[in-house]
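A single protein chain has been omitted; all remaining protein chains appear in their positions.
Letters are used for the chains, namely A, B and C, taken in the order the chains are written, and counting of residues starts over at 1 for each.
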Amino acid sequence: MNPVNLSTQFAGITLRNPLITCSGTYGFGEEYTSYCPLEALGGITLKGITPLPRLGNPVPRLAETPAGLLNAVGLENPGLDEFIQSYLPKIRKLPTAAIANISGFSLEDYVQLARALQKDSGLAALEVNISCPNVKHGGMHFGTDPQSAQEVIAAVKAETDLPVIAKLSPNVTDIVGMARAVQLGGADAISLINTLLGMHIDIYQQRPVLANTFGGLSGPAIRPVAVRMVWQVFQAVDLPIIGMGGITTWQDAVEFMLAGATAISIGTGNFVNPQAPLEILQGIKEYCEERGLASVRDLVGLAHHDR
Amino acid sequence: MNPVNLSTQFAGITLRNPLITCSGTYGFGEEYTSYCPLEALGGITLKGITPLPRLGNPVPRLAETPAGLLNAVGLENPGLDEFIQSYLPKIRKLPTAAIANISGFSLEDYVQLARALQKDSGLAALEVNISCPNVKHGGMHFGTDPQSAQEVIAAVKAETDLPVIAKLSPNVTDIVGMARAVQLGGADAISLINTLLGMHIDIYQQRPVLANTFGGLSGPAIRPVAVRMVWQVFQAVDLPIIGMGGITTWQDAVEFMLAGATAISIGTGNFVNPQAPLEILQGIKEYCEERGLASVRDLVGLAHHDR
Amino acid sequence: MLTKGQVVVHESLGDEKHKLKRLVLKGPIARTAQAGQFVAIQVQDSSISSFDPLLRRPISLAGISSENDEITLLYRVQGRGTEILARAKEGEALSIMGPLGHGFSLPEAGELWLVAGGIGIFPLYPLALSALSKGLTVRLFWGGENQSFLESAGLSSWEKLGIPLYLSTLDGSLGQKGLVTEQINDQLRQMSLSSSQIWAAACGPKKMMQAVTEICKNVKVPIEVSLEERMGCAVGACLGCVCTLIDETGAKVHKKVCQDGPVFRGEEVVWDESC
Partner (left out) sequence: MLTKGQVVVHESLGDEKHKLKRLVLKGPIARTAQAGQFVAIQVQDSSISSFDPLLRRPISLAGISSENDEITLLYRVQGRGTEILARAKEGEALSIMGPLGHGFSLPEAGELWLVAGGIGIFPLYPLALSALSKGLTVRLFWGGENQSFLESAGLSSWEKLGIPLYLSTLDGSLGQKGLVTEQINDQLRQMSLSSSQIWAAACGPKKMMQAVTEICKNVKVPIEVSLEERMGCAVGACLGCVCTLIDETGAKVHKKVCQDGPVFRGEEVVWDESC
């Protein structure tokens, strides 16, 4: 039997396998190395950065919920300059593809970040996190308005020669409309999904657990919503999808690929099991082997076929 | 110590306690009586009805997910005539308040249902489920478009003398906008939340588990989203809220009340523990007692107060 | 009834490779239970409030001992829920709802033909006991993977009943090689009995029950079958578990496996609906 071809290529990004880690859950790549060698990963997505450094929200920033995790880190990050000076040199040397995740509170923020990050940075791609409030437009989130989303992606696309991945928020009525918008904006790929907006109240203190009141819900609890969105976007939009949201076991990863994800990304699952990526990769490989599939790419969207 | 006053009154509905059961999870009231006497409940919400009988979707209709349940029952119900003839006489005799849940696929459907159900039916209120596709408008859901939602509620309100509760879908960008819309339509109260749209794929069969592909996600997994929406609507809209979504323990119920729910409703939690309503009621009572609260109504929205 | 059943025995049933388990629970459920009924069991000790897995699991009553207030559940470790259930230790208390649904009916006289496929055998044993104690003649047709499976799944208890057993295995390692339906056809052919004296009760894979129903229809033997469906509430409140039947008027109607079944008359079942 020939070994399964794990490598994958999409949107100008080449990965040794379809396994990525999610922005905000894997630091800048160095934190998990004693649990999961970076050589084993297709790629990592770095913590979201903004033009200026941010201290983020006060603690508590985390709350556990049934099969889920609420976080309100508030985009703490060292800022663009420090990222380029202190982090990028190390990131270039990482033995896996590194995708930068950029966030902004105005169109100009995104433009500034995109301009500073080009192919020569050594990064593999830019993931554009549009789940942020647009402070210039009354706090309306870029990620919930198709037009703003399209504009942001188009602006980023115009500034960088890196492949651009639009990361969509699930807190919308019409995810397909959002996907179409970022396609019009020129996105090369789509990441699905960011966190669901949620909250948890401490009934003894009678106040929200998170200092920020609201937080983003991630983990296995949201998987059914994420798989549904991947499925819908796969059917409607012809762009490669990076699927994420609750992936913890190899079965979850296969589910996302069958739904239409070309690559899959592990976030909260790393906290549960820091070796999850290794186990998932092994599981995907065996799943393909047992079915005589030559390449992991053969899994993509398979559940859409009528049988 | 005086006993805690459990009774609650809102929108012209009087309940012996704030505990209701959710539409679609408690049949027409007779199924759970050997586990939980109806006398113990503030009220029950009946299975959603439509003008004509519906067989609903094929099976599988259910899929379990982490801390959640996907269902795609497809509004199976006996239809309005049969409901009135065979069910209503029994429902009138139930020893608890009964709220009818009405669903439609056009404005006329809702009008027809509302017209047939008046105060003299013995029902306590009408809950209007707007999470249905409007077949006359390209399948756009009533529950995801503020204008349609307002129209439906206004039409129902014009036809019935029963209190009207608008049940909102969480699959929207802006839940507050939807709440404002149904308030403009004349809703007397708001039920929050219906299920999140999700799906699950059987990786061995390589196809969706549910015959209907998509289903509604309920259960503890969605609680953080539901609490967040209750919180947001409580802050923005001056209507009583019936909170639901993942309530399984008394702590969950208290969390919803602190977030702003005047009454709370138990759905999937009944499947997990058919005595959940009894345990929840007891828990709420003791919680109030320990804090010297005279009435459960004192809990409503308490977590919004600055301390 | 919602009760805490205390684990009295929890052990492997036969060869471990078949992943079969025997679970005996102490509790008052036995007093009112009937063969063919089931319970909805919480797979984790209920003192833990974990909501994953969320739902109860339906398991048939495979033994009902009202004298000892004990019920026996026999199950195959299938997925996550039963895997967790398999870890329950003696002395732990598991939350059970039951007895649920409607069991098999018993004819007043004549012969009862039991037809089982695989682990469909489990609910038929208490039925055989009831029938025998009523003085009925009982035969068992049972098909399984191989000899090891049949032995693991309780063959010796059946042998002790002293009734005729017609066994089939897919590999021929025990009984006749092939399907249980072939055995039934053979017996029908050889038989002197008028088919009007026979009642059948079947439990097993849907395809098997459908085929057996077909045979029974042809020879006018009334048959009851025990259906399976994914369950939410297990009491008829959620409409999660419907199956399609043909009613007297010839119309298709939905029935709830949990409440109206799990046992239905075979002729009424619409097998080709995804049910």
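One rule holds for everything that comes next: contacts are C-beta pairs under 8 Å (C-beta built on N, C-alpha and C of every residue); 3 or more make two chains touch, one makes a residue touch a chain.
Predicted, not measured: the structure shown is a model, and the values here were computed from it.
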item	value
Displayed chains contacted by the hidden chain, counting the whole assembly	A, B, C
Among A:27, A:95 or A:292, the residue in touch with the chain that has been omitted	A:27
Which of C:5, C:53 or C:236 contacts the chain that the document leaves out	C:53
Candidate in contact with the missing chain, chosen from A:40, A:84, A:176 or A:211	A:211
Of C:4, C:80, C:102 or C:206, the residue in touch with the unshown chain	C:80
Contacts of chain B with the absent chain, listed as residue ranges	66-67, 220
Residues in chain A touching the chain absent from view	24-27, 31-32, 34-35, 47, 55-56, 58-69, 71, 73, 76, 211, 219-221, 248-249, 268, 270-275
Touch residues of chain C, complete complex, unshown partner	44-45, 48-53, 80, 83-84, 87, 89
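We take it that only the chains that are shown with their structure count from here on.
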item	value
Chain contact topology (line, ring, star, complete or other)	complete
Centroid spacing, where centroids are CA-atom means, of chain B and chain C in whole angstrom	36
Centre-to-centre distance between chain C and chain A (centres being mean Cα positions), rounded to whole Å	47
Chain A and chain B, separation of their C-alpha mean positions in angstrom	34
Contacts with two or more other chains, residues of chain A listed in rising order	66-67, 220
Per-residue multi-chain contacts in chain C, two or more chains	51-52
